[in-house]
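In what follows, a structure is listed as structure tokens, so that the remarks can point back to it.
In this view, the complex is presented without one of its protein chains, the others remaining in place.
Chain lettering (A, B, C and D) follows the sequence in which the chains are written, and residue indices restart at 1 in each chain.
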Amino acid sequence: MNAIILTAIWGVIMMFGGVFFKKNTTPKYWAIAGIVIIIVANIFEFFGHQIFHVDTKGMLRFDAFSLHFNTIVFICTLLFFLLSGRDFEKIGIHVSEYFSLIFFVLCGVSIVSSFNTLLLLFLGIEILSIPLYILTGSDKRNLKSNEASLKYFLMGAFSTGLMLMGIALIYGGNSLGSFYIDAINLGTGHLPVLIAAGLVLLLVAMSFKVSAAPFHFWVPDVYDGAPTVVTAFMSTIVKVAGFIAFIHLFQYSFGAMQSQWQTLVVIIIAATLLIGNVTAVFQQSVKRMLAYSSIAQAGFMMFALFALNDTAREGILLYAAAYSLASIGLFSVIAKMSDYSIAGFNGLGKSQPTLALTCTIFLLSLTGIPLTAGFTAKFYMLMAAVKDGHQIWLVIFAVICAAISAVYYFRVIQAIYFKEPTPEINAQMPITPAFRWIHIIIAGLIILLGILPGLVIDWIYY
Amino acid sequence: MEIKWYLFLSIALFCIGMIGALTRRNSIIVFMCIELMLNSVNLLLIAFSKMHMATVNAFGTSMATSAQIFVFFIMIVAAAEVTVGLAIIVMMYRNTHSIDINFLNRLKN
Amino acid sequence: MLGTYFTFPELLLWIPFVTGLIAIFIKDAKSVKAFALFSSLATLLVSVISLCYTDVAHHPEYVDYNNVSYVWMPYIGSSFSVGLDGMGHLLTFLTAFSFPVIFAATYKSEFKNANAFYALMLLSQAGLMGVFIAMDALLFYFFWELALIPVYFLCSRWGGEKRIAATFKFFVYTFVGSLLMLVGIIYVYLHTPSFSQDSAHSFYIAAFYKAVLDPGQQSWLFWLFFIAFAIKMPIFPFHTWQPNSYEQAPYPAVMVMSGVMVKMGVFAMIRWLIPVFPAAAAKFDHVVIILAIIGIIYASCIAIVQDDLKRMVAWASIAHLGLMGAAIFAGNFTSLQGTMLAMLNHGFNILALWIIVDIINKTTGIRKISELGGLAQKSPMLSIFFLVIALANIGLPLTNSFVSEFLMLTGLFHFNKWYAAFACMGVILSAVYMLNMMKNVFYGKMNSLTENASAMSNLQKMVLTVLVIFILVLGIYPSLVLHLTEGTVSNILAHISVK
Amino acid sequence: MDAIQFIYLVPLLPLVGFLINGLGRKTLSKSLIGLIGSGVIFLSFCISVLIFIAVSKEGFTTQDIQYFDFINVGKLNIPFEFQVDQLTSLFLLIITGVGFLIHVYSTSYMKEETQSGYGRYFSYLNLFVFSMLLLVLGGNYLIMFMGWEGVGLCSYLLIGFWFKEQENNNAAKKAFVMNRIGDVGFLLGIFWLISSFGTISYHDLYNSSNGIITSISAINSPAIVAITLLLFVGACGKSAQIPLYTWLPDAMAGPTPVSALIHAATMVTAGIYMIARSNILYSLAPTTLDVIAVIGTLTAIVAATIAIKQNDIKKVLAYSTVSQLGYMFLGLGVGAYSAAVFHVMTHAFFKALLFLGAGSVIHAMGGEQDITKMGGLGKKMRVTYITFFIACIAISGIPPFSGFFSKDEILSAAYASNPLLYYIGLGGALLTAFYMFRLLALTFAGKFRGTEDQLHHVHESNATITIPLVILAVLAAVGGLVGIPEVFVKNGNKLNDFLSPVFAHSAQIIASQEVPHQTEIILMIVSVILIITTSVWAWKKYKEYQPGTGEESVFGKAIKNKFYVDEVYDRIIVKPLNALSRLLDNVIDKKGIDGIVNGVGRGVNYGSRQLRLLQSGQVGSYILLMVIGMLLLFIIQLFTK
Partner (left out) sequence: MGITQILFWFLTILALVAAIGVISSKNPIYSVLWLIVVFFAISGHYILMNAQFLAIVNIIVYAGAIMVLFLFVIMLMNLNAEAEPVKNVYMKMAGIISGLTLMIVLVAALSHSDVQNTIIRPGTSIGLIKNLGKALFNQYVVPFEISSVLFLSAMIGAIMLGKKDPVKKISL
């Protein structure tokens, strides 16, 4: 609850800050201060010290898992602010408002990680999405940004419609007439047809949010068109929040009858892995490539939904951290570049050796090479899936797709180290020592989680 | 009336809205179609709320209430969405003098 | 004593790892070279000392020096367990020995960004060591991949013209294999008994050996593991990455790859494949052996017509590893002992061969066999070295490979006479291509290109002499190695027969 | 017994010589190199003599000396061991004795080599002797195989001694590879032995009291036939029998003393030794013996036929060796093991003599080897001429020279076994007489047919060359007397008696068929008369030879071109192998397997290009695709159960 309230409050503070802040650079520091406070408050709540005592009537449920997830997300956001805070200034003049919207998104994130009724799921998802529609279009005079924003908005609204229809059907189908997600849980019996239809609609709507195929079509265009710094935020933090909501919902409401809808998840996973990985291979723009790669990674994260066991819950947290850290790091570099194509990375190994090394670590992590968090995350996902015991072929298919993913991630690595730099492009990237150090910290975190995943996982059982 | 007629009606409205969203290129009309879809959901929810009228929750209120409140929230959200959506459409119109959803087509492949 | 604070496997792993990290920061090319050489010599020293601490049968306290296990990820039953058994000793020694040899032999070569180069070399050594000492499946997988990454960078950064594509192919190939293996590891893991209260299953090697898998499960799991290992070795038809990447890789990297890395596959088959899936191994032994033998003949034939020295050696290596693959699956004491010996021998021989190819290439600037000739007049010493090494490759008696080939073929013959007969074709064909090379490169008349060939450096002479001495000593007294690995082999055979 | 304790010195000394000469080839002086090279062999020879004396003593039993565990894996234990018996000691004498003479001869013959070449030469020579000694001393098949491959290697090195000429290298390679083919057979034989009996020590296998073989009474059991045949394949390679004989004539590319060494003392006799050593095994496999006899006979006649048309002095001798080896195998094939060994010995003498004599001639002619360009050399090179003449008589089998006795013993044994073999063998003997005297006549008789320069150059060789010739001539003349047939002198066949312990057990297995003494004498007389007639005819025919006479018949041409065997081999083995290799490399591998691998990559790329077209950039189509996906999910969820 601390997080929800504080993020909302800080969003309001930032909103008013837009009026009072004289310099464009000030909001960044306020935002960093805010997120630090929120992290601290959240950790406090994790250890049982609530600041705000609110009776939610059971509509929100703060367990160790959701609070822990919040902490991870906020820490990622902090790192994101530290790395890319200045890039908001490039979008336009409303820097403070951008931050304010980000905080509202974070409010949505904290809601979807702990919702207990479909109503709050719906509200959370909307709070998460609406600021993002705006942020996507925040580069107002950029037609790509306009286009992305419109596409995102229309499709997002459409998926909201699907989701609401699903909720309505589920409401009608369960005899209790309840929106509480644990009340929907019907045990292992046969799925009533109304609930089955509602489930499919919810699955589709949530798949849309987490960019699983074939509901992923908005992703490449929106990620590509949005200002890079916004892309970094929404492709990482918002997306993993979507996953948490997804899993939360399906585990509590439909977990017991998983066998009746697992096939759908299998189809979605297979399609997502295939489309994400294969399409990414041909992309020339790193930004767009990362968009496809985020689809591909979503395929892996969907395994948590496929398996729905403890390992999957552990894995999704790890995956959230690993994927977010690496992507934030990469996007922060792209945000500094004038050329998003792979050629933009040419010779980075020579001009920016430290950055090159950290980027390589990020890419290796995304590929899933051991000693990086990406590996442990994938490992947990695969383990969860194998533990589930069904559809081993899907796991094998997934690892083959992971191998395909090496193709496009390594194209960037090849550009960094084995290609000669093109002098005119990206000659003077504004790289500060602080930026470098934060990169190193992120890389360090990735490796740390690669060696000791327990650092993240153990807290679930605190 | 049997509940099924409401169900079919709202499905019909939902699908008509969907067909509109699929076939029209005017972004405002597409948006209106989506609103139509939301309204069909509202109708369905209220129909179901009547069905669950007898069930009472832990707080002593009828389960029908929760659905009606839900509809209320849907309306809130729809209003917010409309604000943002129209702002986006207007912004695009300012830049391109078009509200055709296919007019801007820089992002593809 | 030492065992209280540090065990040998740890030292073997951490020395190259830490020095590798340090090496990045030594900007001066000469110093980093010397540093790398000394680091590798230190590792070698540790390895040699560890060899003295092997007699576990008579000195049980030696277990403390050679095995250690730390808590790592207790909640999933994985631990940092490393240990040295006979086979581990053998292969860590090979690794420890190879690197100083490589550094010394290429001491004259200049590499751009020397610090990165030598750092990656040392890191690859650490990865390789890790593979050979890991007693935990997850740890094994970690090192299995980690050994690959530095080599990938080495080859892609310092290789030939088409290096990026060739090396990447190599990378993807092995990556696919290892990911498949990962699925297999997870599956087996979920069928292991518990080894601690913290988790229901364990990655510990003994747990893997005890995993309860019915033959049906073993059948498909076997292939998941097998493909990974077969790609690494490589066994026909998973070999196509090798000639290209060897052709493109810089010499030190290619020495690491063919001298040590390919042994990872052989090693892993013996340690992680056959004892874990004995039923499947028994079921598919014919398939694998036939593939391996096709590989022997196929690769030997292709080696005959190669014009590029590097490609020729690459194909020769595939042929030799084919024999090892067949011998492993013959699965008797003789063939396994032969394979053990062969791993070491092949390491020495191919290393020496690459050193010579490197010298030829560096001094003449060409690699085409057809353009070379008459080097024996220019550099008789080199030709003598090559002769011995070529003979060792052919498997002539009194050289090391003879014993290993003899044992492997004996074992194979015991398994099936026809297989041995076909595998022997490789013995004939190897003579053809090695002598072809001898004839066309060293014999004959000098030409304008080879006239300028300069002599070897003293360091190279020394290294080659050491290698030749090893070749001969092991050829005359192979018991040195056979005694070392006896225990391992009987353990593995016991596992196969028990299950 | 003392000498036998030092038996390890016999091979060790040449090895030491090899090392010293090899390492010091640049620093040591030529004379020192020669001295060391010959000296070590001489010392070995002395020890061999002592061993021979020790072995010939009454009550000697086979000695098995183990040094260390060579290979010890599980149940398979192969020690590094030597075995000494009569056969071994005889071979030791031949190898070191004849080898020593060749060394001495070489010190002078190779004088013109460069310093390092000289050193290299002697080190190889020493290594050669070492390998051969290892071969005969080995106490099990593996040690034998080590020597076996070792001689192959040395022949490779020496044939390609003048490595600047690629022809020599090709010959060397051919020799090695052909040997290798045989060796693989040998190796498989060893494997089979191991898998059947678990051991390959002669001691364990053949020991008269508790040998494993002895306990198996089944004659012609498939395993034994297979083992013996496989081992025989090895022998074919090493001893140049059909079909693996073509390397030997090509091996003439090396220096002439090397040919002497290969043909007389070492290498080619290895096959005979091996079969003689495994006589018990072979006696248990009569089928194999028949095969050996047939192949031996065939080789004898074919090689002899080819020899009559050859013009290269060394080629003639080479084919004669092949032919003589055929006789030896014939002897082995009909179970006359000691006769074969006897022929090995006499052959060593006269063939060494022939080659060394040929070397002397070539030396004198300044490297010329074509006998049609020689003639009349007898006047200028008396010693060479006489010794060569003696050798010719000996090889042709004219009594009382050595060749007569040994060949006669083989032929009579062949007659006892199957008269047909005898007749063919006799035909071969006649051919032998013919080509040897043709050679003699063309070289030494008539007018000189070379250039003026050569005529001036021709001279008798110096003492270091002639003395070995003389010694060998004496041996060739009288060497046969150790094996005088029973027909002439009771217990005259000393060699047979000496070797009898080795073959005793075989004699029990094979019921020996004795030819009646009268028949034997008649056969002998007939053959001698025929041989002498042929010899005289050949001498007459070629005494006044003038080149360029007449057309060759088809058959003659075929003979001259060695029945086109090399060409056939080239056509059916070498070329197809090369073509196959290229096919494998360029088509199967690059296009096939790698093509599939690359195809997967291209497929992914293609898929990528196609799939991204789904991303049309139009919201309408995105929603449409979403709806279709949703429909699919609905159908699956709601309508499939």
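Observations on the model:
Note that in this section a contact is a pair of C-beta atoms (placed from the backbone, for glycine too) under 8 Å apart; a residue touches a chain by one contact, two chains touch by 3 or more.
The structure presented is a predicted model; accordingly, all values stated were derived computationally and were not measured.
Although it is not drawn, the missing chain touches A, B, D when the whole complex is taken into account.
Summary of contacts with the chain left out: across A:V40, A:V54 or A:A434, the touching residue is A:V54. In the complete complex, the residue from A:G137, A:G276 or A:G368 that touches the missing chain is A:G137. The residue from A:L6, A:L101, A:I342 or A:L357 that touches the chain not shown here is A:L101. Touching the omitted chain from chain D are residues 620-621, 624, 627-628, 630-631, 634-635, 638-639. Think of the hidden chain as still there; on chain A it touches residues 4, 8, 11-12, 15, 54, 56-57, 59-60, 92-94, 97, 100-101, 104, 107-108, 111, 119-120, 123-124, 126-127, 130-131, 133-134, 137-144, 169, 172-173, 192-194, 196-197.
Take chain B: the residues that touch the chain left off the picture are 1-9, 11-20, 22-26, 28-29, 32-33, 35-36, 39, 42-43, 46-47, 49-51, 53, 59, 61-62, 64-66, 68-69, 71-73, 75-84, 86-91, 93, 95, 99-100, 106.
What we mean here is this: only the chains that are shown with their structure count from here on.
Of the two chain pairs examined here, A-B and A-C, it is A-B that is joined by more C-beta pairs in contact.
Chain A and chain C, compared by their mean Cα positions, are separated by 42 Å. Our note on geometry: chain B versus chain D, Cα centroid distance of 97 Å, whole angstroms. Remark: chain C and chain D have CA centroids separated by 38 Å (rounded to whole angstrom). The multi-chain contact residues of chain C, meaning those touching 2 or more other chains, are 172. In chain B, the residues that touch at least two other chains are 21, 30, 101, 105-108. Against chain D, the residues of chain B that register as touching in their complex are 18, 21-23, 25, 30, 101-102, 105-109.
Those residues of chain A lying in contact with chain C across their complex are 364, 368-371, 375, 379, 382-383, 386-387, 392, 395-396, 399-400, 402-403, 406-407, 410, 414, 417-418, 452-454, 457-458.
Listing the residues of chain B that touch chain A in their complex gives 3, 7, 10, 14, 17, 21, 27, 30-31, 34, 37-38, 40-41, 44-45, 47-49, 51-52, 55, 57-59, 63-64, 66-67, 69-70, 73-74, 77, 80-81, 84-85, 87-89, 91-92, 95-96, 101, 104-108.
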